[in-house]
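To keep things clear, I will list the structure first and then write my remarks on it.
Note that one protein chain of the assembly has been removed; the remaining protein chains are unaltered in position.
Labels for the chains are A and B, by order of writing; each one numbers its residues from 1.
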Amino acid sequence: MTDLSVGDLGTGKRERQALARRRETLSQGAILIIAIVAVIPVAYLVRSNLVLSLMTQAVIAGVLATSVGFLIRQSGAVTFGNAAFYGTAAYCVALPLKAGLSLPLGIALALVIPPALAYLLGLVIVRIPGIAFSMLTLAIGQALSELALKARWLTGGEDGFSFALPKTVVGLDASFLQRPTSMLIFSWSVLVLVLFGLSLFSRSRYGRVVAAIRENEERARFIGYQTVSRRAATFALSAFVASIGGVLATLYNSFVSPETMHWSLSGMALIMAIIGGTQLLWGAVVGAAFVFFAKDWAGDIGEHWQAVIGVILIVVTVGLPGGISGAMMQIASRGSRLFKGRGAP
Amino acid sequence: MIEGHNLTRRYGAVAALRDVSISVPEGEIRGLIGPNGAGKSTLIDVLSGRAENASGRVSIQGRDVTQLSAQERRVAGLGRSFQRTNIFANLTIADQLEIAGFTVSEANVDEVMAELGLLEVANEVAGQTSYGIQRRVDLALALIGRPKVLLLDEPAAGLSAAESIALSRHLRDLVHRWKVTVLIVEHDMEVVFSICDRITVLHLGQVLTEGTPDQIRTSPEVVKAYLGSAA
Partner (left out) sequence: MIVQLINGLAYGGLLYVVAVGLVLIFGLRQVVNFAHGSLFMLGAYVGYVISFYAGFWAGLVVAIAALGILGSLLDIAVFGPLRHRGPMTTVLVTFGLALILEDFAQAIWGKGLRLQQPPPFLSGTVAIFGDSFPVYRLAVIAMAAIVCLGLAIWMRKTRVGLFVRASSVDPEGTAMQGVNTDRLSILVVGLGTSLSGLAGVIAAPLLSLSPSMGSYVLIDSFIVVVLGGIGSFSGAFLAAILIGQIHNLGVIFVPSLAAVIPLALMSLVLMWRPSGLAGTAA
């Protein structure tokens, strides 16, 4: 049927594609390092502790928003329940510290328990299609939140509780957790590492299979894949990222309360992910930054930032599927085209 | 080889299949024909594990697979294509075939693409190619890993008569080389008579008769069933 050889288009091309993937990983690794290094001068140049604090909060919110955006991008599933994992992780860190146990223990619990819970839950609920899945995550997340609220003896109830951070952690001086500059650098590094890890995942075999399952779950089974366990694992990975956010948040605040598990927090994370754009992995971070700083930048309208967010959410949902990050990329590519003299597409 | 014993499947009160037994020996190409509603697609669905709540037994290469899911049957060496194109629309053709190849011991992606003429369009997004190409992708997904048994549900559906014949002849050649057992549902009689070794005729959920193409062509029961349903 064709006089092109297999080598030109088949194995040869796919070997080249595999090579390209490896190169992409390397270049992303370089971006990772640059990003972490670049924040250091920023952290020291910003004088205002308030701004540093806002930036750190935005980064932490960015982690939670990324967990939601990642699930949408990878699995096509919308969850209203990630705050439950976020909050549970926060408590996993806080409770041992309150009891005088070590911080590494708390962090280990925080990174294991919520994702494990999510995986087990996922095995059941990923079978549920469509909006029902989302409503289910809403109900389950809120149920956990209510349980936390009522278990006063454990969680401090509505008031929550604060706790003291240790002086040292694994032999290192832990005061970096108290200072705004170092906390920003730390949180940002964690966020960038998370994004790098998720990128590796989505480009791995496992991630590609999950993407195929998102595209056509039935055919994925007919070509030999257990779809339920893989989708549950992706859900667990999303919970894992949310847990990381919870760890950061609780370390940052030295305080924890069941409010961190409320569905409205999940809802806000979802909004950040949507506004920022779910087609790109880092879109949710852009969304988080936007939501956090819109209040200040908007000036007078800033008083009504909730309505502004609502309007933008509607606009993005209806007309701007790539979100802010997608728009940024489009502008950038048009800009580079003009710059290279090729003119507008 | 693939065998179905006493397969019955109901949709509510209606029995789409009633006590159907079929046995396709190794290397044979069996045609499955019958008027609309005869239960052909249902039989494929039951054999491939797509239909639940069916009674009876299914075995592949002598091994009972009745309790196995569709995914497990795939791993056991069963491949199937779909009457309504069932591919990964937003993935490239090469990508989805590669992904199909991860689950088999010998992923023959290039071989399948070459056989079905998909090399030139390998890097196109499947949903953006022509209908004919998408049909071939649907087929290709089933052929990855050289399955031992192939269930084909109208692989040439929607193709022109010429494309139909060409694809079918190529398919026959391919399965003979690979020594695959095939059960193929087809409406196009020319295709059926030209490539099938034997033919099973279904009517109203039951096996009407079975035989070589010549026997079927001249069978009075078959003629009656087809004419009777057209009347």
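The rule we apply is simple: a contact is a pair of C-beta atoms (placed from the backbone, for glycine too) under 8 Å apart; a residue touches a chain by one contact, two chains touch by 3 or more.
Since the model is a prediction, treat every value here as computed from it, not as a measurement.
> May I ask you to name the displayed chains that the omitted chain touches in the full complex?
A
> Out of A:Ala20, A:Ala132 or A:Leu338, point to the residue that touches the absent chain in the complete complex.
The single option touching the absent chain is A:Ala132.
> Based on the whole complex, identify which of A:Ala35, A:Val51 or A:Leu147 touches the chain you can't see.
Only one listed residue reaches the unshown chain, and that is A:Leu147.
> Touching the hidden chain in the complete assembly: which of A:Ala239, A:Ile271 or A:Ile324 does that?
Touching the chain that is not displayed is residue A:Ile271.
> For chain A, enumerate the residues touching the unshown chain of the complex.
These residues of chain A touch the chain that is not shown: 78, 124-125, 128-136, 138-140, 142-143, 146-147, 149-151, 263-264, 267, 271, 274, 303-304, 306-307, 309-314, 317-318.
To be clear about the criterion, only the chains that are shown with their structure count from here on.
> With chain centres defined as C-alpha means, what is the inter-centre distance between chain A and chain B in Å?
Each chain reduced to its C-alpha mean, chain A and chain B end up 43 Å apart.
> Okay, in this complex, where on chain B does chain A touch?
48, 50, 69-71, 74-75, 80, 82, 86-91, 94-96, 98-100, 102-104, 109-110, 113-114, 117, 119-120, 122-123, 141-142, 144
> Please output the residues of chain A touching chain B within their complex, sorted ascending.
1-2, 4, 6, 9-11, 13-14, 205, 208-209, 211-212, 215-216, 218-219, 221-227
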